[in-house]
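So the structure is just underneath, and the comments pick up after that.
Yeah, one chain of the complex is gone here, protein chain that is, but the others are all in their spots.
== subunit A ==
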């Protein structure tokens, strides 16, 4: 892996910058450099590229399947991801279908892989101590790691959305669209709502990103952290399906994920969207601070 040389990257500018600044104010440009190198490291990995490729392929597959199934005619009713019945009439709906299809599993799994690897991967590869040699401080390093994972959440969502929009535009007609409340909105407003939906979906992943980062601080094995995070994701998804557990379900991080569809109502129904944002914020605060407590107190031996 090319991790070793890239991982020590931030230490370079840091080591050069610190003595001259004599350790006074926090150097924001320095933090930015650390963040940038973290981003480059994350997105240069083959693993990340492959994950994004799979995510981009999902709307393509759905689009082709719908196109073949209906032959361009009116779509039939039936089971399937949300909005799939409307895709044939307006390609923009493929964005919503694509997000609804990837949000339960593919997207959070990709986030789980990246978040789980964030600290444990460095630890396992032996590069973590080099990062800590630089006077970045563990707190700042953790924040940078989390920021990089959150960036990945947004990028992954946008990859699905842009891929779906492209496929939708190629295979199906575009134009004014009917909201799920039955009112009509212009294509321009539809695009604005699509952007909002992408943001809402990316926000939905904030919780599992924090969870993955916390798990990542617990172990020295990147694989173990990824597996644990994805395992937790599956467990929570199963718990969310059991009717007898309805009392705890509103507090599961995946419970309000589909609330992004409420942005397609007219007027927008904000209650669940706000609830989702609240749940994600609580998960981010709880597991973010737990990751901080663990990471700043743990012995880094590798």
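A few comments on the model shown:
Quick note on the criterion: a residue touches a chain if its C-beta (ideal position, glycine included) is under 8 Å from a C-beta of that chain, and two chains touch if they have at least 3 such contacts; residues count from 1.
The criterion applied here is as follows: contacts and distances are computed from a predicted model.
One chain of the assembly is not displayed; among "(2Fe-2S)-binding protein", "NADH-quinone oxidoreductase subunit H", "Acyl-CoA desaturase" or "Membrane protein", its UniProt protein name is "Membrane protein". Among A:34, A:62 or A:82, only A:82 touches the chain left out of the display. When the missing chain is restored to the complex, the residue among A:143, A:158 or A:286 that touches it is A:286.
In the full complex, subunit A touches the omitted chain through residues 73-75, 77-78, 82-83, 85-86, 88-90, 100, 173, 177-178, 180-184, 251, 258, 261, 265-266, 269, 271, 282, 285-287, 289-290, 292-293, 296-297.
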